[in-house]
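Shown here: the complex without one of its protein chains, the others still in place.
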Amino acid sequence: MGIIDMSTSQPLLHIDGLQKYFEESSNVLDIFSRKESTKIQAVDKISLTVEKNDSVAIIGESGCGKSTLLLTLIGLHEITGGDVLYRGRPLSKFDRNDWKEYRSKVQVIFQDPFNSLDPKMTVEESLKEPLEIHNIGDQRQKVRSILKDVELRPPEKYLKRKPANLSGGEKQRVSIGRALILEPDIILADEPVSMLDVSTQASVLKMLKRLVGEYDASMIYISHDLSTVSYIAEKVYVMYLGRFVESASTNQVLENPKHPYTKALVDAIPVPDPHYNRPRTVMSGAPRDPIDLGEGCRFRDRCPEVIAPDSIDIDQDAYREVMAFRERLERDELFVDRIRKSIEPDAEGQSLADAIRDEYFTMPLSGNNAATVDAALNEIAAGESEAAERRLRERFESVCEITPEYIEDKPGWHVACHRYYNIDSQHE
Amino acid sequence: MNNYDSLLEVKDLTIRYQTDRGDITAVSDASFQINEGEFFGLAGESGSGKSTTAKGIIGGLDQNGFIHDGSVRFRGKEIQDFTEAQLNDELRWKEISWIPQSSMNSLDPLQKVSEQAVEIGQVHTDFSEKELRQKIKEMFDVVGLSQSRVDDYPHQFSGGMQQRAVIALALFLEPSLVIADEPTTALDVIMQDQIFKYLDRVKEENSTSLLLITHDISVIFESCESVAIMHASQIAEKGSTKAIHDNPRHPYTFLFKEAFPDIREPDRDLEVIDGYPPELIGEVSACSFVDRCPWAVDECHEDAPALEHVGDADAGHAASCFRSDEAYELYKDRELAVQTPPPHGDH
Partner (left out) sequence: MSNLVPYDTFERIQMITDHHIFRNFAGGLRIMLNDRNTATYFWILVVVALLGLIGPAIAPYDIEETHYSPEGDILSAEPPSLAHPVGTTFAGYDVLSRLLVGARPTVITGILGGFLILTIGTSIGITAGYVGGRTETILMRFTDFAYGVPLIPFGIVLITFIGVGFISSVLVIGLILWRGGARVIRAQTLQVKQYPFVQVARATGASRTRIIVKHILPNVAPMAIFFLALGVGYAIMLQASLTFLGVASPFVPSWGVMIRNAFNSGYISEAWWWSLTPGLLIGVTVLSTFMFGRGYESLVTADGGTGEIDTVAA
């Protein structure tokens, strides 16, 4: 007696400001120093709507939270904030019957062919399992039929085999078959082909696309690979550190990406042509840890287009260094004591300031920029961190330190970046 | 006086594995060469023998693997029969180094990276600890890791950084040749690009050569000057990446190439190659691609085609196919004639 009304005309799946945070359990020392337990903001206010027969892709690097998102959607993680609505009914209010219903209608395919099938079960047993769980009859017939659908023919050849006797591609086909055998509404696919040879990916992807169409299902396809997305999804959502930064149709994203991260992603895709001189990425470093992220655009520490204040004139890379330094200062992560010890035990004043500069700055600064930084370094060396913070913030504060809104820049095209909407409206 | 015009020369190399089913041939009559400062790609599906070739060069074959025939010359000197001691003394880490697939497993979790570097350096060279520390720090710089992190433990690095640390370890003794086995397969495109940026830099500064083993032809086309494409132990085609891209002669080459997406043409239908690379026992006396090739003829079953020069502008461009003069044209005609490729007929 659940609450899901199957006849409603609500969207199939509506993810509404979903949040999934993890708390890193504090250890004994932290309790004593009264440090607040660190929050890992794996999924932070994600919104997405899937209608019948939609195929959308969520693209992001590893660590961006897409896998956590997936696990939350299938109920393996508890929702921290926001909600997910299946046919209008919120997951947070599901009872046992709702979950049973949902779990027969929403199926998942994982990326690792080696561990997605129970090594102790035959193909037939693995495929039968969903049917057994939901008490669906005609099992022998359905198993054979699905094996044919996933192009493992003749089915008899595969029924009694165990995963160890299947190739990677064959294993993934079985996993896909298992996801389809319950004729679900929605398929959640987590990089289903990324561990296969690229030359095999095409055939498995084509098959997946065809079957999703034939079975009249919708698909959310999660991956880090933009180059194969056009074969599988009409719309792309780009995810970075727990948030969507851009979403648009696949063609729009590939041809004309707006968000600097999307641009970097698209620009880094290898082009199979030795004559084409694709410049290497200008990006450096890696995404920060999704711990205690605070306010502001999460890409700003790596963004090639981070917005410096209009009033100053500064090189992009140098500006990013200043920003990184300011952040460390504000989080009290400059380790001044360690630096002091590494030169001489009672270093102070100019020599300490210079040592701190050497540690954190590699790009040259000039004019008032240099002067401000020097003054701040001296203040830090003298122990006046707050004054230094104020000084630096006054000159170098960026609009990117305010969380950009995820805004519909054009119909069907969302971007979360200060470069894309009226900057005036941001200044208080 | 050593007279050599290539850094690494592999000639007629045949590598087999002893199993209860017989001797499985993993590499059959492979020949290619890599010059100084050249990035050379070895491409193919898994099971093609590309990893085995690399392991054979560096003496890293599994227990049951053996070099049946052929030679490997490094700077003109034959090395395929080197003992472990010789390999360690003369080649490993300081002349030829190896970047394995899963970086995580090659870093000792109990040692700081700097300690590992020093240990490796002291085994293979005569440098002092101080010198070795300096070298690894410099290499960290090159791969974009902060020098102060040299004294960190592997678990303190994120996945991508671990891979870069492994690369730094492979490069810090400035070897002439680096063999990298799918170094970026598990990484995101941005990280992959960063790593190749650093590899480019190393090539520029030290004329380091690279033997890049991967199934990803796009990466090879972008980053390598030359390529050899392998199918089930045989080299199907080899030559400069430009020649192979512009004028592929072996059916496997162009079918393989067409299976990869090109971001400039997102709607192009991707090629699918039927079947799997076969497992070959004993002598290989046919073309290993014959059961998957749409243009196979009787001759292909009877003999293993030899690598023959294709005759275009690239003197090193060779293909092993009896129909190499016409296969590509037949393919192009077929593509033009129909909207979608016809289902592959019985072969």
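Some points to look at:
A and B are the chain letters, set down in written order, and residue numbers restart from 1 in every chain.
Just so it is clear, contacts are C-beta pairs under 8 Å (C-beta built on N, C-alpha and C of every residue); 3 or more make two chains touch, one makes a residue touch a chain.
Just so we're clear, the structure is a prediction, and the values are computed from it rather than from any experiment.
Listed residues A:Lys66, A:Arg89 or A:Arg178: the one in touch with the omitted chain is A:Arg178. Contact with the omitted chain, checked across A:Ser116, A:Ser227 or A:Ser247, is made by A:Ser116. Contact with the chain not shown here comes from a single listed residue; of A:Gln19, A:Thr49 or A:Ser104, that residue is A:Ser104.
The omitted chain makes contact with just one of the residues A:His134, A:Arg328 or A:Lys341: A:His134. Looking at A:Gln19, A:Ser47 or A:Ser167, the residue that reaches the missing chain in the full complex is A:Ser167.
Against the chain not shown here, subunit A presents residues 71, 74-76, 99-100, 103-104, 106-108, 110-122, 125-126, 129-130, 133-134, 137-141, 162-164, 167-170, 175, 178, 182, 195-200, 203-204.
Criterion: only the chains that are shown with their structure count from here on.
Centre-to-centre spacing of subunit A and subunit B amounts to 32 Å, using the average Cα coordinate of each chain. Against subunit A, in their complex, subunit B makes its touches with residues 45-46, 144, 158-161, 188-194, 196-197, 200, 215-219, 221-222, 240-242, 245, 256-257, 259-264, 266-267, 270-273, 276.
Contacts from subunit A toward subunit B in the complex involve residues 61-63, 167, 197-200, 202-203, 205-206, 224-228, 230-231, 250-251, 254, 264-266, 268-276, 278, 280-281, 283-286.
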